[in-house]
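Removed from the display is one protein chain of the complex; every other protein chain stays in position.
Should a chain be cited, it is by its letter among A and B, assigned in written order, with residues numbered from 1 in that chain.
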Amino acid sequence: MLLQAIFILVSLATLGAALLVVLTRNLFHSALFLAASFFGVAALYVLLEAEFLAVVQVLIYVGAIATLIVFAIMLSRGGVQRGVPLFNAEWAIVAVGVALLGGVLIVLLTQVAWPVSQAAPPADLIARLGQAFVGPYVIPFEVASALLVTALIGAILIARERE
Amino acid sequence: MIPLSWFLIVAAFLFCIGLYGVLVRRNAIAVLMGIELMLNAVNLNLVAFWRYSGPTEVTGQVFAIIVITVAAAEAAVGLALIIAMYRNRQTVNVEELDTLKG
Partner (left out) sequence: MGFVADLFRNLGAAFVGWLSGFLPPWAVALVNDVAVALLLLTLALLIVLYVIWFERKAIARVQDRLGPNRAGPAGLLQNLADAMKLLIKESITPSDADRWVYNLAPILSVFAAIMLLAVVPFGAGLIGEDLNVGVLYIVAMGSLGSMAVLMAGWGSNNKYALLGGFRVVAQLLSYEIPMVLAMLSPVLLAGTLSMQGIVAAQAGGRWFGVLMPAAFLIYLVSAVAETGRSPFDLLEAESELVAGFHIEYSGMKFAWFYLAEFMNTFTLSAVATTLFFGGWLGPFVDRAPVLGVVYFAIKVSIIYALFTWFRATLPRVRIDQLMAFAWKVLVPGALANLLLVAVLAKLPLPDLLNSLLILAANVALILTGLGMIGRSLRLQAQRRLAQG
């Protein structure tokens, strides 16, 4: 009962923040609302008993990606374009399309009987995650590391100032 | 207990909001923010299914962590591109990037 109330509050906050991300004119405020929605998703992870993932979400999304987005906003002075309309010309049609997609998704998700198991997550989940990353899932792990190094070098090269 | 479908509905809403942001906003950084919202929705879906349908394995969380990693890499490169774009054309409006058109 209490859990459900908390879930509803957190979900409303997250969805509200996400909506404000898309609808706010001031880009810096959008970035802050984005960070708030990341927090909301982290809270939802805690409700799902995935605490490690929740902390990783805060660490990477809020601590790094949101900061990066704010940096980019500051460096490109993105919030100062008055007179330019916020949405492009097709905003009404896209709204209808997205609402349709949302409706279809929700109908699908509530109608299908998903296989639910009553088991509980293992107590040594973090140890198992570590073992999974160097065991069965070592290839995605290494590929992700290679991707990160490539992205790092690429981002530095692209954003460098040409003298 | 919170039913699984509630989490999936929240993820679906988040995905649709992100999709709307990507398709409709003119500012490139706002488009990137929409992409991040969509990736978050996907992750929420993955973790919800992990918790309700297969909590004894760690596959769901491994997948989610890889998605977070890829999202971080993509955000970095995307923002570097946006900064380079701003430096060259003094604009971050996606509709003004049409030099390859026609």
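As a convention for this text, a contact is a pair of C-beta atoms (placed from the backbone, for glycine too) under 8 Å apart; a residue touches a chain by one contact, two chains touch by 3 or more.
Model, not experiment: these values are computed from the prediction.
Enquirer: Which displayed chains does the hidden chain touch?
Expert: Across the whole assembly, the hidden chain touches A.
Enquirer: Please pick, from A:44, A:66 or A:132, the residue that touches the omitted chain in the full complex.
Expert: A:66
Enquirer: With the missing chain put back, one of A:96, A:126 or A:149 would touch it. Which one?
Expert: The one listed residue touching the chain not shown is A:126.
Enquirer: Considering the whole complex rather than only what is displayed, give the residues of subunit A touching the chain that is not shown.
Expert: The missing chain touches subunit A at positions 2, 26, 28-29, 32, 35, 51-52, 55-56, 58-59, 62-64, 66-67, 70-71, 74, 126-127.
FYI, only the chains that are shown with their structure count from here on.
Enquirer: Please name which positions on subunit A make contact with subunit B in the complex.
Expert: 3-4, 7, 11, 14-15, 18-19, 21-22, 27, 30-31, 34, 37-38, 41, 44-45, 47-50, 52-53, 56-57, 60-61, 64-65, 68-69, 71-73, 75-78, 81, 84-88, 90-91, 94-95, 98-99, 101-102, 105-106, 109-110, 114-117, 119-122, 125, 128-129, 132-133, 137, 140-141, 144, 147-148, 150-152, 154-156, 158-159, 161
Enquirer: Residues of subunit B touching subunit A in their complex?
Expert: Listed in rising order, the residues of subunit B that touch subunit A are 1-2, 4-10, 12-21, 23-27, 29-30, 32-34, 36-37, 40, 43-44, 47-56, 58-59, 61-62, 64-66, 68-77, 79-84, 86-87, 92-93, 95.
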